[in-house]
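Accompanying notes for the structure given below.
Here we show just some of the chains, and they stay where they sit in the whole.
Labels run A and B following the written order; every chain starts at residue 1.
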Amino acid sequence: MKPKILLIGGGGHCHSVIDVIELEDKYEIEGIIDIKENIGKKVLGYEVIGCDDDLEALFKSYKNAVITVGQLKSNMLRVKLFTTLKNIGFNLPIIVSPLAYVSKHAFVDEATVVMHHALINANAKVGKNCIINTKVLIEHDAIVEDNCHISTASVINGGVVVKENTFFGSNATSKQYIEIDGFIKAGSLVK
Amino acid sequence: MKPKILLIGGGGHCHSVIDVIELEDKYEIEGIIDIKENIGKKVLGYEVIGCDDDLEALFKSYKNAVITVGQLKSNMLRVKLFTTLKNIGFNLPIIVSPLAYVSKHAFVDEATVVMHHALINANAKVGKNCIINTKVLIEHDAIVEDNCHISTASVINGGVVVKENTFFGSNATSKQYIEIDGFIKAGSLVK
């Protein structure tokens, strides 16, 4: 029997993560945690079974959780949830799509999700609580620090360091061996 | 024995579609329909066996067809062919590369081709007679209406609505949850 997992956040990013978890086939999705008003509603067939206030009680039955709220303008909610869930005692496993590729020479830390068609190349390191979104490329020797969202189809080239809390926009590109920090617009080139 | 299929249009896009059909291994390519001057010529080993005027006669022997003319400045020819083929009675199946990924939570309508390395994510919907070209990303909850060409390596982000007849250029990027309509240049960012 697969271990059960709770999904924290029931919006659009949650849809993508459900698809990854189903395909990975490693955890059974027990339900979604969202705002109180949504309890009882369904997200791609999974029920919203509680809100943030219920997390301590739910921990008695379920030990695994994944943060499925997105990160666009701010990652504050994701960071707060990470602390809350860790304090309660939840295990926040790495979720990796079987359609992604993570080099055996790379390292990915807890609570990070690696979405479909993403690629983390040799000698790269990705920190905690990051979204490595669909079709992202993290090239050789790059470092992505904690709490970053590397958005869809963007390219972190070789040796780049992405500082913590960075949002790197969809289809943006970085030059090699530079440092990146803050909010990077979709489609931009960072030199 | 695999069902036979006719390819309507023998240009560059046809080369890519042949590659997808061969790899999908679901249909046997019977031949190509192109302009009268090209009858007897070969396209990647498949013979041009007729022109548009022959479609009614060919329908007696072949029931499946895929539109393999491309769409750059206009989709008029693709739309016209779709109507013609449907009126004759042809079955216009969805063609999906085995190297693409279509979420089981996504929907793709008839006569649409999903090329190599394309990805259609959870809860997305793609209409009829579209080209979802090589390496395209259609993210969660996006809607692509009928007769669109989503060009190579472009990114339709979460919740976007692409109105019918849109050309979305190669490696272009859309912001999330916006509406897109008309002709979008290659490499551009649509906000």
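In this section, a contact is a pair of C-beta atoms (placed from the backbone, for glycine too) under 8 Å apart; a residue touches a chain by one contact, two chains touch by 3 or more.
None of the values given here were measured: they were computed from a predicted structure.
The complete homomeric complex described by this structure file contains 3 copies, of which 2 appear in the displayed model.
In the analysis below, only the chains that are shown with their structure count from here on.
Taking each chain's centre as the average of its CA atoms, chain A and chain B sit 32 Å apart. The part of chain B that touches chain A in the complex is made up of residues 101, 103-105, 117, 119, 121-123, 135, 137, 139-141, 153, 155, 157-159, 171, 173, 175-176, 188-189. Per the touch definition, chain A reaches chain B in the complex via residues 12-13, 15-16, 18-19, 22, 44, 72, 99, 116-117, 134-135, 152-153, 170-171, 185-187.
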